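Omission of a single protein chain aside, the complex is shown with its protein chains in their original locations.
Read from first to last, the chains carry the letters A, B and C; within each, the first residue is number 1.
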């Protein structure tokens, strides 16, 4: 079993960059349908910047990695997603504190802090068809799981289910809300990108080598 | 046999309007290929105005009919064709003078005056891929024919042949000249409209009733 | 995708470089992070006026930097709000010690990024006020949406708040003018054809031969509803009537009328729309005292237009007429 330590955190961020680059077009298309089509580009640009920063040297601690991500996302993503993910990672970094490695409860605390950050900034509630619909079930699921890795895996699966469940919803926050009823029938791009970010955390934990090698 | 008198002249102009309305799209497409696509619209607009004027009352003489056409074409067609056809009809009107009806030589004189008017204004020579390539052979053919009606028929056929012969030419005057070699392979729209105008003169002469009934 | 660009990712930077070269006398362009300031820098004692948002709406916002309008503009990626690390130096550069007004179009992204920047500037001792522009009546203003979007009315807010700052108004007063314009301005737009974001490479939405998007935004986002193409006069009525109803413009009141092109529509068509809009206002007894026709807040090469009406009073008229000397709006100087 892998330690959820500083090296894992760096691998997580690199894996996010890899996955979001691969999913760029898909997220663009999701956002074209009910938004302005930039979400894939925004996330890709942001995480490329994160990786460039990581390439200057390992971040040294989980909190430092999360803070690095927060700063880069805040300054490179723009749009709604930039401040939301920026705040999420910043709050997560604070929640993790000086811990060398995460266990089940700290994973849950980290995710809860991220979710609270998103809600504090964006004021969305579950069901509003936003990334909160992925973060909220993820936190709940992490709380019901065992060790750190299990908590991450449960969170990722719940986020995926939450993202898929946004499809029939009518958006009440963000750009998609301008579409009114026409927003129903499409996945929320931010909820989907959240699920990719959480899945990346699992990948980074289980496949130390492949993800770390990039 | 019909007299080429004032009534014929009015019928000619009405027949021009009918034919040019029917050929509007075709002339537009010819002009799109090597010009700016307005020739069909220009000629249609001009001859509709001629007909509106004629509807106020018969013009009374061949010269008056030709002068009426000159004035309306000059003020309603615009583009290159407006002043060229305007001058052609104006000179034709002067050439016809006070004659009540035209015979072979006066038909030739009328067409020669029209051609000279076009050349005086536009400075094109035969072979430059302009309406001169229809007017010039028309005048020559009219000179070789017998009575007025025969002269018109010979002129119309020669104009048609002249118009068709513009296809391989490279334009050296007018908007098509900007295309250089690319102008080859297309009919000149003005030469084609000239052939329709001359054919209309024949139709007006042979089918007194159908053309006059409009 | 056919565009006069080099690298899709370099569009914003290269646009700014060209803009800076073309308007050296009026503006200064900063590239990393990207923001634009008025040539000569902050004016001591003058309230700074800053706006920004996604790129792709040119001439908004950089085109309105200069005397009598903005002190700084902050361009994001195409159709993506800028980030705090751009907004902060722009705000600092615009601050002449009398505080700064942020003019922000009401989109979640713009709001959040400007909010973050404002907090950090406040922590540095700059008094920052925010005027949110939300003039688009196509979007319902309810508790269940992110509120109304800011569209072409933004130019009027920037012009009048800028003029107020230029004449020496206090921070409170400039903020109040901005809010007064927002309260009195409404807009609505439509698209005949979508636009293509360079880094996306495909049209922002698809429309059939005879379809249009009514209530479209300025980000290539789909509009409120799809409708059939109609004559310009009817389309103008579809845009203007909701605008007038929402604004509650009464007979005898005075208006500033803007017919704004979305980027790919010929000026002649905008005048045809203006003609009908002016007729309709005349029918309602409203005097069109000022007007603007052209591409002022665009969505790349989108084809379409928006109609904006501002209820004028004496002071707003004076602020509109006040000298302005920017790349995109210039008079009185």
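Going forward, a residue touches a chain if its C-beta (ideal position, glycine included) is under 8 Å from a C-beta of that chain, and two chains touch if they have at least 3 such contacts.
These numbers come from a predicted model, not from an experiment.
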item: Chains in view touching the one left out; value: B, C
item: Touching the absent chain when the full complex is considered, from C:50, C:188 or C:300; value: C:300
item: Residues belonging to chain C that touch the chain removed from view; value: 2-7, 11-12, 14-19, 21-22, 55-56, 58-59, 63, 192-193, 209-210, 212, 229, 231-233, 235, 259, 263-276, 278, 288, 291, 293, 295, 298, 300-301, 303-305, 330-333
item: Positions on chain B where the hidden chain makes contact; value: 28, 32, 34-38, 41-42, 45, 74-84, 86, 121-122, 172-175, 177-180, 182
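Heads up, the rule we're going with is that only the chains that are shown with their structure count from here on.
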item: Identity of the chain that, by mean CA position, is farthest from chain A; value: B
item: Centroid spacing, where centroids are CA-atom means, of chain A and chain B in whole angstrom; value: 75
item: Length of the line joining the C-alpha centres of chain A and chain C, rounded to whole Å; value: 32
item: Shared interface positions of chain B, touching two or more other chains; value: none
item: Sequence positions of chain C contacting 2 or more other chains; value: none
